[in-house]
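What follows is chain A.
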Amino acid sequence: MAKKRMATVWLDGCSGCHMSFLDIDERLLTLAEIADLVYSPLVDAKVFPENVDVTLVEGAVSSEEDLHKIQMVRERTTVLVSLGDCAVTANVPGMRNPFSTKAVYERAYRENVTLNPGVPNEGVPRLLPQARPIHEFVTVDVFVPGCPPSADTIFYVVSELLAGRTPQVGSHTRFGA
Partner candidate 1 sequence: MPVSLSKPVAPSADKRWKIVDATMRRVGQHSRGLIETLHTVQEAFGYLDETALRYVALSLRVPLSRAYGVATFYHFFTLKPAGEHTCVICLGTACYIKGAPQLVDTVRRELGITPGETTEDGKVSVLSARCLGSCGLAPAVVYDNEVAGKVSPLQLKEQLSKWGRP
Partner candidate 2 sequence: MTASANVKTFQINGRDYSARAEETILEVARQNGIFIPRLCELEGLSTVGACRLCLVEVKGSNRLLASCVTRVEEGMEVTTNSERLERYRRGIVELLFTERNHVCSVCVSNGHCELQFLSQKLDITHIHYPYRFPKAEVDASHGRFVIDHNRCILCNRCVRVCDEIEGAHTWDVMGRGIDARVITDLNQPWGTSDTCTSCGKCVHVCPTGALFEKGRSVAEMEKRRNFLPYLQLMRGDQNG
């Protein structure tokens, strides 16, 4: 049987979900036997490839770049997994949502900055008005809430998916878990 093609994507999140993924420890080797990690912040690939079987997405959709990325990922992925509370609920990145982006920029680049305060106008993707969960932009196949979801949960979900089964997520994790 051909190896499955797997990817992970990091949008607006703290990378904690990726850390939790790495926490599956030696079971990484088990996964490596059945799947190739074809794209991830953890590997070298620069471009998200075509024909990915399973993609785990961490983080909310917060900027124009995130939006562009998630749409591309969706097109090239069979099973899209919304991984962690930021992807599922917008979570902490969403806490800026009651405020205007202008206020957010001011806060981040002026009020809290002592050296050369100023809002950058290049090199940083433009913020969307609000950070929102990814399923509001693209169809998501599996939701795995948790902040972060435990390593066990992630391993369970990924191995079920790679085996072609539908994981029963609800009993393994919850919002804020």
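Criterion applied: all candidates are chains of the complex that A comes from, given by their letters.
Here is the rule we go by: contacts are C-beta pairs under 8 Å (C-beta built on N, C-alpha and C of every residue); 3 or more make two chains touch, one makes a residue touch a chain; residues count from 1.
Everything quoted here is computed from the prediction, not taken from an experiment.
One candidate from 1 or 2 touches chain A in this complex, that being 2.
On the chain A side of its complex with candidate 2, the touching residues are 82, 85, 88-92, 94-95, 97-99, 130, 132-133, 135-136, 140, 143-145, 147, 169-171, 174-176.
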